[in-house]
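So, chain A:
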Amino acid sequence: MSTVPLTHILFVSTALFFTGMYGLFTRRNMITILMSVELILNSVNINFVAFNKYLYPQKMEGIFFTIFIITIAAAEAAVAIAIVINLYRTHKSIDVDDATEMKW
Partner candidate 1 sequence: MNLTLLIVVPFLTAIAILFCKGLKQVRSVSFAGAVAQLVLVGFLLTAYWQQHASGSTQFLFESIVTWFKPLNINYHVGVDGISVAMIILTALVVLAGTLVSWTTEQLSKEFFFLLMLLSTGAYGFFISLDLFTMFFFLEVAVVPKFLLIGIWGSGKKEYSAMKLALMLMAGSALVFVGLAGIYFHTHTFDVVQIAGMQIPLSVQKMFFPFAFIGFGIFTALFPFHTWVPDGHSSAPTAASMFLAGISMKLGGYGCLRVATYLMPDAAHAYSWIIILLATIAIIYGAFATMMQTDLKYINAYSSVSHCGFVLLGIGMLTRTSINGAVLQMVSHGLMTALFFAAIGMIYSRTHTRQVAQLGGLLKVTPFISTVFIIAGFCSLGLPGFSGFVAEMTVFMGSWQNPDGWYRFATILACASIVVTAVYILRATGRSIMGPLNASHAKLTDATWNEKLAAGILIAGIVIMGLAPFLLTKLITPSTDIIMNKVLTIMTIQK
Partner candidate 2 sequence: MWTDFLILMKQEMAVVAMVFILLFMKLGKDRSNESYMNVINVLLLLNLILGFVCNREGILFNEMFRTNKLIVLEKNILNLAMLIISLQSWSWLKTHKHVPEFYILLLSSLLGMFFMISSGNLLMFYLGLEMSTIPVAAAVNFDLAKRRSSEGAMKLIFSSAFSSACLLFGISMLYGTTGTLVFTELPQHISNNPLQLFAFILIIAGFAFKISVAPFHLWTADVYEGAPVSVTSFLSVISKGAVLFVFVSVLYTVFSPLAKVWYNMIFILSLLTIAIGNLFAIRQENFKRFLAFSSIAQVGFILVGVSGGTDISTTSVIYFVLIYVFSNLAAFGVVSVVTSATGKENISDYKGLYKTNPALSWVLAIAMFSLAGVPPTAGFFGKFFLLIAGAGKGNYILISIAALNIIISLYYYLRVVKAIFMDANSTPLPSVRIPLMSKLAFAVCIAGVISIGVASPVYDYIYSLIVLN
């Protein structure tokens, strides 16, 4: 069976990366923004796994890195959501454009 070449996978991951970034720039809802960040992180994960699998199969660094990223992402998300909730308490909204009190 023919294996998928690395470039394809990298293409996917990059696409994912920019998708996430687009979402981050455009979405107004904080939760959605958080999700788009997760997308970026996942693209990174794909990168790591792919590199590890295709280029350096003898070592497992990439895989481990992925695992750690996933964990950290979870922690980050937790704190982020906590903050968002608290922000909702104070601002009565989770639209990023409502939280622009401090500027200039």
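The candidates were selected such that all candidates are chains of the complex that A comes from, given by their letters.
Methods note: a residue touches a chain if its C-beta (ideal position, glycine included) is under 8 Å from a C-beta of that chain, and two chains touch if they have at least 3 such contacts; residues count from 1.
Predicted model, so just to flag it, every value in this text is computed and none were measured.
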| item | value |
| --- | --- |
| Selected partner (touches chain A in the complex), from 1 or 2 | 2 |
| Complex interface listing, chain A residues touching candidate 2 | 17, 20, 24, 30, 33-34, 37, 40-41, 43-44, 47-48, 50-52, 55-56, 59, 61-62, 64-65, 68-69, 72, 75-76, 79-80, 82-84, 86-87, 89-91, 96, 99-104 |
